[in-house]
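As you look at this complex, bear in mind that one protein chain is not there, while each of the others sits in place.
Chain naming follows the written order as A, B and C, and within any one chain the residues start at number 1.
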Amino acid sequence: MLKILYFAHLREALGQGDENLPLPSGVGDVAALRRYLADRGGPWHHLLTARNLRCAINQEMARSDSAIADGDEVAFFPPVTGG
Amino acid sequence: MLKILYFAHLREALGQGDENLPLPSGVGDVAALRRYLADRGGPWHHLLTARNLRCAINQEMARSDSAIADGDEVAFFPPVTGG
Amino acid sequence: MSVRIQEADFDLGKELAEFHGDPRIGAVVAFVGLVRDSNDAARILEMTLEHYPGMTEKALAAIVSEAGQRWSIIDALVIHRVGRLRPTDRIVAVAVAAEHRGAAFDAGEFIIDQLKTRAPFWKRELTTAGARWVEARETDEQASERWQMG
Partner (left out) sequence: MSVRIQEADFDLGKELAEFHGDPRIGAVVAFVGLVRDSNDAARILEMTLEHYPGMTEKALAAIVSEAGQRWSIIDALVIHRVGRLRPTDRIVAVAVAAEHRGAAFDAGEFIIDQLKTRAPFWKRELTTAGARWVEARETDEQASERWQMG
């Protein structure tokens, strides 16, 4: 099972802040997970089109080719704007 | 009349913090006043020997060749060490 | 070293008292960020700060630890507020204590520059023209990157 989190405008666009998802077969890295989620259609397309979307795996910044494994916490969010 | 002020180790060495002095004849700038005061002998020699001695005229930093006129407030002191 | 995320306001004087009493400390530099009433020509009525609980704390602790490796500092503190804030409200405080002022200034500026690009916080502004998520600034990215050359 993956725990997936969405923040800021992405959370608003998707209408949800988190979900639990059994690791889809064939999804081994961040890029593949993004495509898998975007294929849900509708607002999920944001996962491919959002500018500069960032991803963290287990609360560490990740890249498109970072590996995803069962049990991971994966978060998608826009560039940060705190401070 | 000049008002002359001494600060920090200079004040301690001279045993006084200020004095009023009629403008000595022939004293037209800072260098001449230093020599005039140092000529008093004893601890006054500090005015010539003290390393990096600074001078202010009417509370503005001055140089050796800055002009001194009757009525001025002249201060001698070591490099500053506040903050 | 301490990192806190909270909804409540803070009193900088009281927070700096945490450093007080360590006779090695010769310099404290503190930065406070506040909500301005305008941004990109829009009038700000209110702001909401969102964060990523867990990761935000880790990211801030990593930044502070990095500052401690780069400069000789004695203590550091980061407080970041979340939730609803209004113009003139405090958003964030960064404070660094060191023996000498150069390290305290550099480490303080490093921490806030890095926080702006690496700590997962997001600002949503309510302006007179409606609500909008604040976009990341190119200048913040540049401010953060210049430390790579230091």
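Points worth noting:
In this section, a residue touches a chain if its C-beta (ideal position, glycine included) is under 8 Å from a C-beta of that chain, and two chains touch if they have at least 3 such contacts.
Computed from a prediction, not measured in an experiment: that's the story for all the values here.
Although it is left out of the displayed model, the omitted chain contacts the following shown chains in the full complex: B, C. Annotation: of C:L12, C:A42, C:A62 or C:L126, C:L12 touches the absent chain (contact as defined above).
Within the entire complex, the positions of subunit B that touch the omitted partner chain are 5, 7-9, 11-12, 52, 56, 59-61, 75, 77-83.
Taking the complete complex into account, residues 11-14, 16, 20-38, 87-88, 99, 101-102, 104-105, 108-109, 112, 143 of subunit C touch the chain not shown.
Keep in mind that, in the parts below, only the chains that are shown with their structure count from here on.
Look at where the CA atoms of subunit B average out and do the same for subunit C: the two points lie 49 Å apart. For the pair subunit A and subunit C, the distance between C-alpha centroids works out to 26 Å. The geometric centre of subunit A is 73 Å away from that of subunit B, both derived from CA atoms.
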